[in-house]
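Note that this complex is displayed minus one protein chain, with the remaining chains in position.
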Amino acid sequence: MMHPLAIFMAADQSALRPAGPQSAHIHWLWDVMLWVSVAVYAIVMIILLAGAWKRRKATDPTPLTDSKLEQYIVAGVAVSTLILFGLLAASVAVGKATSDLDPRNGITVKVTGYQWWWRVEYVHPDPQQYVTTANEIHVPVGKPVTVVLTGADVIHSFWAPNLHGKRDLIPGQQTSLVLRADKPGVYRGQCAEFCGLQHAHMAFEVVAESQEQFDAWYSNQVKEAVAPQTPEQIRGQQVFLSHACVMCHTIRGTEAAARTGPELTHLKSRATIAACTLPNERGQLGGWISNPQSIKQGVRMPPNPLAPDELSALLGYLESLK
Amino acid sequence: MFFRFLNPALLMMLLLASGCEREQRRFDEPTAASAPVDSIRMTPQQPGPMTPVPATKAPYSENAYALNEGKRLYSAYNCEGCHFLGGGGMGPALMDDKWIYGSDPANIFETIVQGRPNGMPSFGAKIPRYQIWQLVSYVRSMSGLAKSDIAPNRNDSMQARPAEAMTKPEHPKQ
Partner (left out) sequence: MSDIPSTEQIQREEAADFVVRREALRRTWTARPGFYGWLTDTNHKSVALKYIVTTFLFFAFGGVEAFMMRLQLARPDNNLLKPDLYNQVFSVHGSTMMFLFAVPVMLAFGLYFVPLMVGTRNVAFPRLNLYGYYVYLGGCLFLYT
C-alpha cells in the first residue's frame, strides 16, 4: 500500500493551526477550556494531597465543625458553577462568532456528499460559467466562501479543521457554512460522519490561493475538455467512450454526460484521485481504473478489465485532461 | 452448569462458518465469474416432442445485497428513464406478468446485454457482467418473483409503488 504521508506532506490538517477567522475562534475556545481544565485539575489535586498530608498524623480525632464543612462545600459548588457558566458564555460567544462571517462579495460553492467522494460545484448565475469538479475546492484567499452542503445518499459531514468546524450534509436538506481562508495553502478536510465502508477514505482538499491564481484556475475549469491530439489520446478517448466509463462519468466536450460519478473534464488539474486516497499519477490511475475494489473496497466503481494497450491509451487520454 | 464452559469462541466460529448466502457481500468479482449464458430460448415451443426448458437460477437470486445493488444500479444507469419504477413509460412495464422476451433470468440477462428492437439499448459493452446479474435479480423482484426476505424493503426516496418485498407475485404468463 502507498504511504499516505508522501501525498499529504503539502496538505495541512489541524484544528490547532487555524488559517481563517472561524477556526481561530474555535482554537481560542479550545485553549481556554484546556487551561481552565488544567488549572482546575491542579487545584483539586493540590487540595486532595494537602488534605491527605494534613490528616497523615491526625492526633486530634475531632472532625471539622458543621459550619466549616458547609463553607468548604459552598465554596466548591460556587467556584464550579462560576467556571461552568464562564465556559458556557465562552462557548456561546464562539458559536456566534463562527457563524457571523459576512458572506457578501464572496463566492458560493455547492458541495454534495456521495458515498465516498465530494461533488464540488461553483454556483454562477451564468450557466456557461458553472464549474463542476470533485474532491478539490479552490478558494481565493481573504474572500468569504459560502459552502452550501447537501447529501446525496446518506449523512456525511464536512470538516476542514484549519478553516471551520463540522457541518453535516443531510440528504433532502441544505445546510451551509461561510468560511474564509486568510493564508494561502492546501488544507485537507475529511468526512466527519460515519457513512459506510469507506468513510475513512473520504477526504477533500481546500486549496487557498491568490485571486489571480484562482481566476486562472476557474477560467480553465470553465473550458470544455482538451481535445485529444496524439493518436494514443484519440484511441484513449475511443476507449473511454466505448467502455463502461460513460455510464457514470462526464467529460464536457464529449458525449459522456452521466452524473453518477465524479466529473473528469479536468481530471489532470486535480492533485489526488479517489477522494484524496491516491496521488493523481499515471500508475495510480491505472491501478484505480483496473480494479478500484482492491484499493477502496466497496466503492461504487466496478473493476474494468482492459487490454494493456487499451488501458495505456486511456491513461494517455486522461493524463491530457488538464 | 457445564454449558457455561463450552468454548464460546469455538461455538461462534462454527456458527459463522455455516455462512449465510443472504448476507454475503462480494465487492471484487473475478471477471470470468459471470460468463454469458448459452442455449437461451425465448419460447418453449420446438418442433417434435416438447422438452421442458429448465429454468436458470440467476447467480445472485438468494443474495439480499445483490438485489439492493440492483436497485441502486437501476437508478444509477437510468433504467428509470424508460421503464420508470416498474410501471413502464417509453418502455414496457417490468412489474406485470407480461414478458415479451421471456422471464427466465437468462432471458432478462440477454435482453440487457443485447438490447431489443424498438428502443432497448444494448448494455453488454457498458455494464460489467456481475452488475447485469444483479439487475436481472432486481428486475425479477419488481414483479414479486424474489423471496420476500431477499427483496428490497424500502426506498431512500418517496415510494411510488409498494416495496419489492411486499409486491404480490405476478407469475409470468408465457
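A and B are the chain letters, set down in written order, and residue numbers restart from 1 in every chain.
By our rule, contacts are C-beta pairs under 8 Å (C-beta built on N, C-alpha and C of every residue); 3 or more make two chains touch, one makes a residue touch a chain.
Computed from a predicted structure; not experimentally measured.
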{"item": "Residue among A:198, A:237 or A:320 touching the omitted chain", "value": "A:198"}
{"item": "Touch criterion as defined above, residue of A:14, A:71 or A:297 at the omitted chain", "value": "A:297"}
{"item": "Contact footprint on chain A, counting only the chain that is left out", "value": "1, 4, 196-198, 200, 297-298"}
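Following the convention adopted for this analysis, only the chains that are shown with their structure count from here on.
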{"item": "Centroid spacing, where centroids are CA-atom means, of chain A and chain B in whole angstrom", "value": "38"}
{"item": "Chain A to chain B touching residues, read off their complex", "value": "153, 171, 242-244, 246-248, 260, 291, 293-294, 297-298, 300, 302-305"}
{"item": "Complex contact set, residues of chain B against chain A", "value": "25, 27-29, 31, 72, 76-77, 125-128, 130-131, 156"}
